[in-house]
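Complex shown without one protein chain; remaining protein chains in place.
Presenting chain A:
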Amino acid sequence: MAFAVFSTATAPSTDPVARRRSPVALFLLLPGILYLVLFFLTPLVSLLLTSFQTPREFGDIGQYDYAFRWQNYTEVITTYWPHIVRSFSYALAATFFALVISYPLAYFIGVKARKWPLLQSLMLVLVIAPFFISFLLRTLAWKQLFSDESFVVQSLKALSLLGPEAHVTGTAFSVIFGLTYNFIPFMTLPLYTTLERLDVRYLEAGNDLYASPFQVFRKVTIPLSMPGIVAGTLLTFIPAAGDYINASRDFLGGTGTQMMGNVIEANFLVLQNYPSAAALSIILMTVILVIVSIYVKRSGTEELL
């Protein structure tokens, strides 16, 4: 079921149907568009307004007035710059590892397994299987598997690969590991959909022209699978940068691994410091939109939707 999204997200736009102009279009569009304006667009505006709010004079905690207090931004940047840097570097690392792990898998399913359709569909079901079980329980399972008393950690310590006082959970490693694990299906599916359409005759042509297997891969396979690489990296990077489950102290993170999402959650839901949470959200969204638009322009795949 999830593949439909990814396959169309990477499909080239074909437009054979002559489109008509009719009042029916308005009837079909209006309810949904109005819904998105009310519950997606105006919330972003209200987030922007909140990010400039100032604490109410003599007010209680959590009471703010509309103002233009741009200092909210400089304050959150000076206070939380380590979290901002961490969010994007963890997301970048997780995206890189997910790509390296997923590409060979997607290549096998999409190209090598074409001869056996049953194997192909079975493998695809296994790729999306993690979607069927709670994201939080999966992450907690890794926490238990990496806990200090666990078999994995005990054996690593017995082999002296890990110091006696060392921990696995609560480190940058475990957070990036969790992010990578959780987003592998998001990377594999779009890669699969482009590789599945890859015409192997291009690869044979490369071989015939005396290119080494590595050259064929670099000059033919990679460029042809670019739409999948772009879609996969975006589908991994965006949610990973905003994630706060993996980095949360109750899951795979610790005090030194908190990301922007953790700070936004704490400020909004615990400290009731809405302006700081809103300013951080706006920063996160702006950075992501800038990165996405540059990335999509440079890789020449602007038709993502």
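Here is the rule we use: contacts are C-beta pairs under 8 Å (C-beta built on N, C-alpha and C of every residue); 3 or more make two chains touch, one makes a residue touch a chain; residues count from 1.
In this section, contacts and distances are computed from a predicted model.
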Subject >> Omitted chain (choose from "4Fe-4S ferredoxin", "ABC transporter ATP-binding protein", "Response regulator transcription factor" or "Spermidine/putrescine transport system permease protein") - UniProt protein name >> reply: "Spermidine/putrescine transport system permease protein"
**OP:** For the chain that's not shown, point to the residue among A:R69, A:K112 or A:R197 touching it.
**Re:** A:K112
Original post:
With respect to the chain omitted from the figure, which of A:T79, A:S121 or A:Q154 is a touching residue?
Top reply: A:S121
Subject >> Contacts of chain A with the absent chain, listed as residue ranges >> reply: 1-2, 4-5, 7-9, 11, 14, 17, 19-22, 24-26, 28-29, 31-33, 35-37, 39-44, 46-47, 49-50, 101-102, 104-105, 107-109, 112, 117-118, 121, 123, 125-142, 144-145, 147, 149, 181, 184-185, 234, 238-239, 241-245, 248, 250-251, 260-261, 264-265, 268-269, 274, 277-278, 281-282, 284-285, 288-289, 292, 304-305
